[in-house]
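Of the protein chains in this complex, all but one are displayed in their positions.
Which chain is which? They are A and B, in the order written, and residues in each are numbered from 1.
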Amino acid sequence: MPDILRFDNFRLDLQDDEGRRYNLLDDISFTLPEGKALGIVGESGCGKSITSLAVMRLLPAAARVTGGSVSLKGMDLMSKTPKEMGDIRGRDVAMVFQDPMTCLNPVLTIGLQIGEAIRRHNPQMAEPELKAATLELLHKVGIPNPEKRMKNYPHQFSGGMRQRTMIAMAIACSPALLIADEATTALDVTIQAQVLDLMVRLKEGGSLMFITHNLGIVAEVCDEVTVMYAGQIVEAGTVEEVFLHPAHPYTKGLLLALPTLRSKGNTLYNIPGVVPTVRNFTPGCRYAPRCDYKLPVCSERKPARCVLNDRHHAACYLYEEVMA
Amino acid sequence: MTDNGVMLGVRGLTKHFNISNAWFSKPLLLHAVDDLNFDLRRGQTLGVVGESGSGKSTLARLLLKLIPATAGTVTYKGRDILPLKERQSGEIRRDMQMIFQDPYASLDPRVRVGDAIAEPLREHRLFKTQKEVKEHVARMLERVGLQREMVTRFPHEFSGGQHQRINIARALAMNPRLIICDEAVSALDVSVQAQVLNLFAQLKEEFNLTYVFISHDLSVVKFVSDEIIVMYLGEVMEHASSRQLFERTAHPYTRALISAIPNPDPTVRKQRILLEGDIPGAVNLPKGCRFQSRCFMAREDCRDAHPELRELEPGHFVRCHYAQPGIGEA
Partner (left out) sequence: MGKYLIRRVVRGLLTVFVSITFTFFLLRLIPADPVSMMIDPKMSAETVAKMTAQFGLDKPVLTQYFVYLGQLLQGNFGMSFKNRDLVTTLLLQKLPWTLLLLGLSVSLALLIGIPVGIRAAKKRNGAFDRAVNVVTMVGISIFIPFLSFSLLYLFGYLLRILPTGGAYTPPPAKGFAFTVDVLRHAVLPTFTLFIGNCTSIILYTRNSMIEVQKEDYIRTAYAKGWDERYVTRRHALKNAMIPTITATGIMISHLMGGAIMTESIYSWPGIGRQIFDAVSTLDYPVLQGAFLFLSATTVVINILTDLVLAWIDPRVKLGGARA
């Protein structure tokens, strides 16, 4: 199966106002096979959102790419001109962002905002056709009464309907890859369930990349998962492998720290300390300061990627002997 | 105590907001909380769960008298606290403390952490000397897992989880009996959330605390609560012990809520109950059941007859004409 998306040793720094640089993404490598759903999980500040923005080349002004490559359908994205990138965005890759309250323009109608997503890559389309296509999209994402609704403004929509609108815009040109960045985090649980269901149904033959802190969503929606901590990939594999046999101490801790409907007893597993900010990243494995299994070498050198089996690997010295 | 251990008694508690903004037009009522009843015993944790518009945050503000109630009573140790004047409620304000959602917004950025914790102590004159106050503040910081040297620092020097610890230390310093948590861990990362939840559990044991724990996250509520209230559009839909609620779920809304939570165990591929439509606003409510517009079990009479909260089995209350334990189970 060909890979739709491929990160190779991608490195990215953040530069502050005084010009100091801090490494955020440290040799990020992963692939997303075509037609699959990949989840990228981690807590806040782990670099998962910036990884997804790199695919769109919509990085914040403070970001500096310092190495590696990102390729989409075999195209090297970092070498594209802004104009070429404009042709790729929306057509080959599209994105649904976190906060549906702020991601829609408050002074433009829903119909216009969906319509312009279609028009960008179908400039020859005439007005009646465009309107029909917009209605079709609204219908597809389950917005009742589309004729009337397309004349509404975002503030007249509920949170769930706005996120449906965002999805309609994202799938307007049937992109090969759809990225959802915490797309359901701001929604109520029962609405989140609807939106997740919608995204999975609309995926059809396309590929999905789910950025989330919610392990449950990954388990239910994704085929593969990549776990990030402080800008490093700590573990990756199929959802079954990683969730049932977590290898990295961070993944294990995360799964144990999460209260679930099945949690027993009155104490959760405690990962000591806090997620560091980019200014406080430590050398070596960045999880080492919080790790229960820390070895002296962990704070000196970053562990290599250890292959546990063909569907599972982790970056941790505990598994070095597996490689040897 | 004559009241068989009931710390907090709530009867018929109701809050309607008039959201009409015209001057002379007739009032447009938002039913934030309608006829809420519960008894919370010493050392117990009551979980309140609901989605947007359920009225759970209004409940927190009502209990703390931050807003006046439209009707109903709230008794603390047998004494009705709603009519009390500010002056008379000193002891109660000390006994009942609150921890809010946004750890950043609840601390004044210009006030040193030590002073933020000490301020209510001084106001209530809990200690005779400044030295005693300082010592108490330092002890509280240590108790929530921070260092006593941190008293001189400013809030911005702390992370989100530490902020929430400081808020807990501030509440705890008053030696409270009852703590009301409104989405107290919702803004925290999973690993930090676990630390704070564990801290709540330890403090409960240690100080024999009673909690009202309000959250949108059913997994968290289940983890901390002895008893749970499920709210929808201002009304209690189901009220039961934590165990009954999950093992003998009776209300279709509770069932849907449980099934909507994404499960991190990939071996469990459950049949999900998808509710249709949006959560309606709590204005112009239907005559019948408030949940009927989204209910997968709704029948004709649900639209006309408003269901009362009824006791399905001992200690298990439900507001549904057709509820039965284990409803909609796959």
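In this text, contacts are C-beta pairs under 8 Å (C-beta built on N, C-alpha and C of every residue); 3 or more make two chains touch, one makes a residue touch a chain.
Keep in mind that what you see is a predicted model, and the values were worked out from it rather than measured.
Contact with the chain that does not appear here is found for just one residue of A:116, A:197 or A:240, A:116. Here one chain is not drawn; of A:97, A:229, A:243 or A:287, the residue touching it is A:97. Checked against the full complex, the candidates A:56, A:234 or A:257 give a single residue touching the omitted chain, namely A:56.
From the options A:75, A:108 or A:304, the residue with contact to the unseen chain in the full assembly is A:108. Where subunit A meets the omitted chain, the residues involved are 56, 58, 82-83, 86-91, 94-95, 97, 99, 102-108, 113, 116-117, 120-121, 153, 155-156, 166, 169-170, 172.
Quick note on the criterion: only the chains that are shown with their structure count from here on.
Each chain gets a centre from the mean of its Cα atoms; for subunit A and subunit B, those two points are 32 Å apart. Subunit A contributes residues 43-44, 158-161, 188-194, 196-197, 213-221, 239-240, 243-244, 253-255, 257-263, 266-272, 274-275, 290 to its touches with subunit B in the complex. By the touch criterion given at the top, residues 51-52, 159, 161-162, 189-195, 197-198, 201, 216, 218-220, 222-223, 246, 256-267, 269, 272, 274-275, 278-279, 294 of subunit B touch subunit A in their complex.
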